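As you look at this complex, bear in mind that one protein chain is not there, while each of the others sits in place.
After this line comes subunit A, so read on.
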Amino acid sequence: MTGAFLAILRRDLALAVRAGGGGELALVFFLTVVVLIPFALGPDLNLLSRIGPAILWLGALLATLIGLDRLFQADEEDGSLDLIRGAPLPLELAVLAKALAHWLTTGLPLTLAAPLLGLLVALPVESVLPLTASLALGTPALSFIGAGAAALTASLRRGGLILPILVAPLCVPVLIFGVSASDAARGPMPLQSPLLILAALSLMAAVVGCVAAAAALRQPD
């Protein structure tokens, strides 16, 4: 069973780094959003540094949505999903492996790039660490919530359009606490509580997302 779990994880990681895998797409999109917004805002450095965390979090959220529709759709189209359904591994764990691979190739690179991109939005030095921590704790929730929605749209031809509409409302709490963690570094609020809530949201999304996705995939058509 562990073998099957690791097999899915390994395969998805290998696919993401191969040509056309789309692993680097999210990172490039994140970079584009964060680079363009300061130009659109104009030369107000105070404003930029105040909304910097929000820009980074929005960029990360939108970048996660890119390519999320292919998470199960690609497997559905080429028949790999039929293999995964026939494996001795519970479908919930197969979804966990795929969502984990998605986070390792999307959320983790975004988190690692955030301190660097923080320079572009004049992020105050004391906010860099809280922001990176909030992304590290919060982006897994985006991958897991996304996995649930991606499973629902796996067999739809143009599911890519519906997916952001399904995912965005569910990501609102993550966005709120993610940004408030980076703001807490400058204000009187304690930093610990938003980070703990983000961790709780990620753990909750891991359970609910995997169970929901497996139920959607198991639904015979």
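We adopt the following convention: a residue touches a chain if its C-beta (ideal position, glycine included) is under 8 Å from a C-beta of that chain, and two chains touch if they have at least 3 such contacts; residues count from 1.
Convention: contacts and distances are computed from a predicted model.
K.L.:
Name the absent chain by its UniProt protein name; which of "Branched-chain amino acid ABC transporter permease", "Flagellar assembly factor FliW", "(2Fe-2S)-binding protein" or "Heme exporter protein A" is it?
P.N.:
Per the UniProt record, the undisplayed chain of the complex is "Heme exporter protein A".
K.L.:
Pick from A:Leu41, A:Ala87 or A:Ala122: which residue touches the chain that isn't shown?
P.N.:
A:Ala87
K.L.:
Of the residues A:Glu24, A:Asp44, A:Asp78 or A:Glu126, which one touches the chain left out of the display?
P.N.:
A:Asp78
K.L.:
Suppose we count only contacts with the excluded chain; which residues of subunit A make the list?
P.N.:
Subunit A touches the missing chain through residues 3-4, 6-8, 10-11, 14-15, 18-21, 77-80, 82-89, 220-221.
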